[in-house]
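Could you have a look at this structure, given as structure tokens, before my questions?
Note that one protein chain is taken out, while the other chains of the complex remain in position.
To keep things simple, chains are lettered A and B as they appear, and every chain counts its residues starting from 1.
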Amino acid sequence: MSTLLSIKNLNVDIFSEKSILPVINNVNIDLKEGEVLGIVGESGCGKSMLASAVMGLLSPPAKVTNGEILFENEDLVKLSQKELQNIRGSKISMIFQEPMTSLNPLMKCGRQIEEVLFTHEKLGRGELRKKAIHAISEVGIGRAVDVYNDIPSRLSGGMRQRIMIAMALICNPRLLICDEPTTALDVTIQAQILKLIKEIQNKKKTSVIFISHDMGVISKMADRVAVMYAGQIVEIAGANEIFTNPKHPYTIGLLRAIPDMNTGTKALHDIRGSVPMLDALPNGCLFSPRCDIAIKKCFKERPKLKGDKHCTRCFVVNDKESYE
Amino acid sequence: MTKKAMSEVLLKVSNLKKYYNSGSLFQKKKTLKALDGVSFELHRGETLGIVGESGCGKSTLAKSIIRLIEPTAGEIILGDKDFRKLSGQNLKEARKHIKMIFQDPYSSLNPRMTVNEIIGEPLDIAKAYKDVEERNKKIENTMETVGLDLSWKNRFPHEFSGGQRQRIGIAKAIILNPDIVICDEPVSALDVSIQAKIINLLLRLQRELNISYIFISHDLSVVRHIADRVMVMYGGKVVEEGITEDIFSNPKDDYTKTLLESIPYII
């Protein structure tokens, strides 16, 4: 399978009055066609910023300061807003956490879907309607015509998210970015929506970047998982690999912090300290102040992401592997 | 469990109902049954988990128990008194024994009060000290118990992270040594690693102070970790209640089954 999206040495900084905050720090990602990449991390780790960068939705004071985002061998960073607009919605689309803020609450769902389609394909009225209704039924809504005529504020959260998905997929995009698409939903609805995204992805062979803070959700969806911490990818590997054999101390800590269904009323593992502020990052490895296995070198130098299929950004782990 | 079943009943809720009437003058009256006959008992030192999806009535239940909203019908027996019939000084006295921890660590602390004022407020209201020295001592002890640095006493809430704010909320809830603490989604606004710290803190406080929790959450894995007994709610009714392990390993109700199947387990 060929590579669809390739992010190389990407840096995004926020320029504030006092300082420059590195929200994304040297991120490299390759996404193959038909692959689902999960990005997981705690709030403020830069995962949503990464999605905005790919969509070309960064607005000042945030700016790409280095690196390239190659999509179908075209550097998205260099494109003008107009060129980006042509790509957004047709070749790359996005689903957000809160569908209500991205849908017009008083405009018929069907019309909103048609609008997206019309900006990319100039079709006749009847053709638009047919395609929109088809898209609505495709996301598992039985009464497609009724919903076509309904306004979003009368729909439930799950239904709205389905409409968002229909809207995102109407032009058959090659890349779909999902930014916490189920965080605002109840667990049973979440299960339905996840299943729907997975089904459509299988059917259409769309590549997906799936962003979530929930390890469980990521493990259901992703083929490959990247763990982000303070703007960097600290570990990236196949989903099975990362959950069964996590290597980076942060990934291990995160996985152990989740209440395990089998532990009973024991104390949970926690990671000491808290996420560093972006204007006061440690000199060495960004995780070093919270790390249990840190060595002297960790406090002085920043480690690089190393490995073949399972990459880790950690001196201790990488050194141990080079001995073996 | 058997030991706990034998222990003293702190709270007995029976047939609690809360109906909302909607519809204006010209519309047909509709009744929304937010709580439709909920009954349960809470024993000393145990944790009762309440799970369900949004709109199932779990938050209404919490607010009704603590009398933030007035239930339509039912009984809330707290200790040996009917909590719903109390008023004035008796109510104030009873309120010392039942406290609440809120979901949102941002809106649950007054942004214009210092930590010292926030944690000390229940003391001020209950007049639970003789002099300023005793008040300070109590505040400092509580801050230490929940793991807050004493040098933070005069800071404002906006200077803290979500996890630390939640600790302030917890300190405020336990400063009068209550018997019951209602936790309304106390960790759902927090990141996983912070969530673990707060859960550990709640468990430790329960051991040390013998508090009973009513732990409301939509996150079933958290509830499974912390609760001794679980109550599943749907549409204002309790659909299933039992010992945590039984509910999770052998659910009887169809809705409970759907709920459990929906949890995204890792691998």
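The rule is simple: a residue touches a chain if its C-beta (ideal position, glycine included) is under 8 Å from a C-beta of that chain, and two chains touch if they have at least 3 such contacts.
Methods note: contacts and distances are computed from a predicted model.
Student: Missing chain's UniProt protein name, "HTH-type transcriptional regulator YhcF", "ABC transporter, permease protein", "Glycine cleavage system H protein" or "Aspartate carbamoyltransferase"?
Tutor: Not shown, but named in UniProt as "ABC transporter, permease protein".
Student: Which of these, B:Val9, B:Leu32 or B:Leu68, touches the one chain of the complex that we don't see?
Tutor: Checking the options B:Val9, B:Leu32 or B:Leu68, the one contacting the hidden chain is B:Leu68.
Student: Among B:Gly52, B:Pro122 or B:Gly163, which one touches the chain that has been omitted from the display?
Tutor: B:Pro122
Student: What residues on chain B make contact with the chain left out of this view?
Tutor: Within chain B, the residues that touch the unshown chain are 66, 68, 91-92, 95-96, 98-100, 102-104, 107-113, 118, 121-122, 125-126, 156, 158, 169, 172.
One rule holds in what follows: only the chains that are shown with their structure count from here on.
Student: How about chain A: which of its residues touch chain B in the complex?
Tutor: Chain A reaches chain B through residues 42-43, 186-191, 194, 213-217, 219-220, 239-240, 243-244, 253-255, 257-261, 263-265, 267-271, 274-275.
Student: Mind listing the chain B positions that touch chain A in their complex?
Tutor: On the chain B side, the touching residues are 53-54, 161, 163, 191-197, 199-200, 203-204, 218, 220-222, 224-226, 228, 248, 258-259, 261-267.
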